[in-house]
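Before anything else, here's the structure in question.
Let's look at subunit A:
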Amino acid sequence: MKRHQFRQDALIEVLHKAQELFGFLDSDLMHYVARSLKLPTSRVYGVATFYHFFNLKPKGAHTCVVCMGTACYVKGADQVVAALEQCTGVRAGETTPDGKVSLATARCIGACGIAPAVVYDGVVTARQSPADALANVKGWLGHAA
Partner candidate 1 sequence: MLLEDLIKIKEAELARRKKHTLRCCLAAGCISSQGQAVKDALDQAVQAAGLAAEVEVRGVGCLRLCGEGPLVAVDPDGVLFQKIRPEDAPALLSTLQGETSPLDRGDLQSPFFKHQLPLVLENSGLVDPDRIESYIAADGYLALRNVLREMAPPEVVSAITKSGLRGRGGAGYPTGLKWATVAKTKSTRRFVICNADEGDPGAFMDRSVLESDPHRVLEGMIVAGYAVGAEQGFIYVRAEYPLAIQRLQNAIRQAKQMGLLGSGVFESPFNFNIDIRIGAGAFVCGEETALMASVEGRRGQPRPRPPFPAESGLFGQPTLINNVETFANVPPIILKGPEWFASIGTDKSKGTKVFALAGKIQTTGLIEVPMGTPLRVIVETMGGGAPAGGQIKAVQTGGPSGGCIPASHLDTPVDYESLTTLGSIMGSGGMIVMDQTTDMVDVARFFMEFCRDESCGKCVPCRAGTVQLHELLAKILARQATQRDLDRLEELCDLVKHTSLCGLGQTAPNPVLSTLRFFRHEYLERLQPAHPNPPSAPPTPATQPPNTAPVNPGAPA
Partner candidate 2 sequence: MERLRLATVWLGGCSGCHMSFLDLDEWLLELPARAELVYSPLVDTKEYPLQVDLALIEGAICNADHLELIHQIRQRTRTLVAFGDCAVTGNVTAMRNPLRRAEAVLNRAYIELADLNPQLPAQPGVLPPLLDTVLPVHAVVPVEYHLPGCPPPADRIKTLLAQLLEGRTPQLAQHQIRFG
């Protein structure tokens, strides 16, 4: 925050940094940010919930993001998501109850040349079939076949 000179317009930058450090934005953290930038807490909450990038809940130990951009969609990303949802038992956007895996979809990660793309723990992987994705995610779940 110091780096941004406590400027109110740097709220989004500060939230990015906070999420990077703590993994998600809980109420105490948002309260602290609001106090430091001298903003109403409702403003911080409003901004944090407007942008999809911010999480108000902790994420799983692993994350799997399926790109659902147009190019990926026409090449079958929806089937990848369906397979993963079935395997993990949670819907996209949720985390498994044991906190092991967060499943998410992305609007477009700009990797349309290698569609369908899936990001496993930050690593973009090209041309994923439902079987590929399941193989990757099952290892994380711990009850791998």
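Keep in mind how these were chosen: all candidates are chains of the complex that A comes from, given by their letters.
One rule holds in what follows: contacts are C-beta pairs under 8 Å (C-beta built on N, C-alpha and C of every residue); 3 or more make two chains touch, one makes a residue touch a chain; residues count from 1.
Owing to the predicted nature of the structure, the values given are computational and were not obtained by experimental measurement.
Within this complex, subunit A is touched by candidate 1 out of 1 or 2.
Interface residues of subunit A facing candidate 1 in the complex, by the touch rule stated above, are 7-13, 15-16, 43, 46-47, 50-54, 68-71, 73-75, 106-115, 117, 123-126.
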